[in-house]
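For this view, one protein chain was removed and the others were kept in their places.
We call the chains A, B, C, D and E, going by the order they appear; numbering starts again at 1 in every chain.
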């Protein structure tokens, strides 16, 4: 018995309705965690975002940088302090954050995308001062910033010229002090400022899960209920909260998907069922 | 034993270097014959050209229309006359040609492409008078025109606005008389006027064949030798002659491929080996 | 006794205030009937629209095609059926309509305008899918469409590049089926979508007539009263109804004038009194 | 017996081929003398240039101002001195020239053109310093300037925005001194800098005349011969010399016509035979 | 004891925050009186406006012309009549006004600015008919106009192309009659039509003064109170009234400063304290 063969050309053609649907839309893609530590995943994400750009989607990448920051801090004997379970950012740590995010990770992502022809250009919220922050003031976390304003002009200029912006989540306050910014929150705020169609979180988990397994679809109301009931908890909370904020700022859909799956972005975007959890306003 | 499975996302990623390579290039695609008579092929060609447009290639379609012209002529009791084996175009036939090409086939192709989101706009050499001809004068074939000039401005305007031009091969002379134009020759002249990267003939044959089988690669010199030696003959001659003229006008590569193969265009463009015969200057 | 001589240069100068008044305005001109059957009238209309375009008016032509459709149908032994006095459009008839309108008449008009330098480009509602329709559902007339939407983008792009669009009244539905559309109604819908200053119907009658003769000026209110009272009846009803719809969509003035008078368009536009009937909102 | 009647609409249509021919071409029109002193001629020239602008010709007007300068000088008791039959321009005279040309005549012409909707904007070679001169040095004529350079940028900017530039012939030297410039020569230099299609001199004579009457057509060679032979002499010399210089700078045709004939410009441009004398390179 | 030395480079750097603040803002600068009669002041104002233009401010100059008009009128034996203390403008005077303003003063200012590289272009409200007026009708002052409308298009076109517009305050009515317009009022109306950030009056006084000396800051309310109380009176009234009208049209701040101080404009704009009186809405 011969197995049915998938023909390459058919796969391309199946992509056509999705290409048609997302043409000239803006997608903000946040990634961090495992995706940034596995050589094969780094390769495949670079391919994915380049492909999305080439078929006419305005792709913007926002990246995090956890492990590399910790590793460089430790090599430099900078102590890592925690306040209520959150990393305290003193000046020495902030300088490490800036070097690692803007100098090491950002350029590494840019380089990989450009190897596939993606015309990536990397920068941070310091450039053109486009991410304005003030000191986070719920607890004292040192130089951790709360986003006050995102000016989308530089990103829009680069998208119009067909570049692919890659953004390190660093902000700047009124008097020019540099702050560390949570990358999930930065991605949400940037997506909001760009009126993005989609905000996609590539994470180290399958999506939002309940005791019955992966939740495929959530409304804002559902999400708030799950937070109260505790189904959504821990590290997932900043993601879904950024998602809700982004939806309020005009983003149409937020996806939380498993970045550990190769080409997760393509599977999400080019298949009917998608993968992971999607969150919509209603 | 399990067979290796082709994953959809891998196929998309394999397309990336080709997308990169052909971005913003211009392809002129001529089709006629079998491709225009089989419902499934018509469907798949419409998908293919739409996909090429969406990934940033400036696609221009030129079509023929043989059988439908003969069929309508016969229904209207217009006699078909041949001179030296070529169809003689009297006024009545010319009117049928114009109706069938510009009214029936052109709009049918446009409609099919638009069903896949291709933003096709159909017109003929009469529109904006962009294909200037004079009477063909080697033998008297009636209202058959020799192309004198192709003004690419209208096509370029439409491409810039992201439309997909579909062109019926009809020309007009100095005093406003409409002429029938050979579609293969029209495609070559249009490709030349646009400085196209590729001119692709979707034909009813595998490509240029010698007694040893399909020839994969031809230079101008090879081609001229094959014509003299008689390896290339019959209906293939106008195609290769248009190909040579197009190469002289600045087209980079001409492909003669088998339109009867579903998604032949994608196979040609997105695979390393390609299909059919390619002709280059040297 | 010597007669006063009209000097040519004075006539040109008299046109100046009208040129000034209509500069950069959009005029939609519908023509059909007698104008399309008389060689001399076809010539003079082509001159008129070219002249209007040259002096800076954004001219858009919409044409009908009654007699030629009937004639080709009859030559092809396609029966013409009537439902409640209206032509029933089965598939065979629809194919004839498409060929005649888009292939024969449209290109003939384009050709004639271009002989005077008018830069005409012809297309139909199928092109770029710009006239969206659904099946007419008051009675079953087969493939006769009700206009759902007119996307003016393609027309505007062409006008901006100084082309003169000539449009065949054919529409397309959601699933890609081609429909016959009443040309008067199409002209009104296109004028509305373009926010035209003027919509001019070149007809086979002097204008709207009452028992006291030609009515020179009608408001919407007058028109509705005349329809109720029966002064306006028969073939004039679709024209005035399209006129009223067009006025509601933002068209400033609708003219119903006698296309049988040579240069009727110029007389309407370049003389103080105008000719025929004008309909305004109030 | 009834005389044939010229119908207005036919006159407009007769203009069409000329409109077609001159679309987007640049015409520089110099006028002075009688045309500027007769109320009816001033009215008709304003109409003519407005009409030319409206039908798509890039019209630039350059004017002179002889009599009004003399008249104001005399009212102000400024003596008029002649050197070798040419007016000597001392400082007081130069100030009068500037006031009359830039303040009185220029604005009067602008005003008249704008009454017909012509969007005229008046300025001088002082504005944007666009006419650079040095002191005329063949004889000492005081502040009379020789044109060194014409920067066409300001004129081109205004033409692109559909204004009609009206230019007073005043120039400025390296150190900012204002000079009187011969208007015929200024018109020729401006036409050259704009690569004008036509340079038209509206004069107080029928054209260039020989003893056998008006000469309709002159080549450069003819013209030079006529100067040597003395057929062309006196006040006609600066005009034909400017004409020859303009032809050398790329102007296609120079016309010397009778400005005393009402609508002379229209007669020249819209009739086959034209009026006056035309001068071409060969 | 050595005095502290001001270093040139420090002065430039001190200007930076002001340059930053006013970048791409529009300033309308009115000047007349003493500034126009002193050679040194004329030189320094030309430098100042050029400098402001070069650092990115959209500068528009409006000028008056009192003394020169009176002087030329007297040389031409045109009697100067006063009505209720205001100059009556008969036709002869209006012609003098036009010649002096548009021909003499306007071009002189343009010339001086261009000597510093300022790209000035001079024109009047007659050009493009951009200042529409009607006869002033509170008392009969002859051809003195009340501004009805200012069309800012020509000025905006010139600013966009980096020219510096210099405007003579002359207006035109519906039937093409030229009127004299008060320069202070014209400046206010032009500033309003341009949504200027600043309107600066360079006057022959230090600013608005009360018995306690110069008033540095006035709100609209203050100003109205001072007019009622008589603190503001005489020639200052048209200025402050124009100022109030300009503020109502959207101008942000009006300055009345001492034009007799060299570089008064720079002192106003580049120093914290400024000079003269500023008037704001509240």
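Methods note: a contact is a pair of C-beta atoms (placed from the backbone, for glycine too) under 8 Å apart; a residue touches a chain by one contact, two chains touch by 3 or more.
Just so we're clear, the structure is a prediction, and the values are computed from it rather than from any experiment.
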Notebook entry, point to check: Where does the absent chain make contact, in terms of the chains shown?
Noted result: A, E
Next item on the list: Quick one: say which of A:12, A:102 or A:147 touches the chain that got left out.
Entry: A:102
Next item on the list: May I ask which residue of A:154, A:214, A:227 or A:280 touches the chain that does not appear here?
Entry: A:154
Next item on the list: Just name the one of E:214, E:266 or E:280 that touches the chain not displayed here.
Entry: E:266
Checklist line | Contact set of chain E toward the excluded chain (per top definition) | finding: 3, 5-17, 19-20, 23, 44, 47-48, 50-51, 54-56, 116-117, 262-263, 266-267, 270-271
Checklist line | Interface with the undisplayed chain - residues on chain A | finding: 75-76, 95, 98-104, 106-107, 110-112, 114-115, 119-124, 126-129, 154, 157-158, 161, 163, 170, 172, 175-176, 178
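The rule is short, and it goes like this: only the chains that are shown with their structure count from here on.
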Item checked: Reaching chain E from chain A through chains that touch each other, fewest steps -> 4
Note to self: Using C-alpha centres only, name the chain that sits farthest from chain D.
What the structure shows: A
Next item on the list: Provide the C-alpha centroid distance between chain C and chain D, rounded to the nearest whole angstrom.
Entry: 44
Next item on the list: With chain centres taken as the means of their Cα atoms, state the distance from chain B to chain E in Å.
Entry: 67
Next item on the list: Give the residues of chain A that touch two or more other chains, as numbers and ranges in rising order.
Entry: none
Notebook entry, point to check: Tell me, which pairs of chains are in touch?
Noted result: A-B, B-C, C-D, D-E
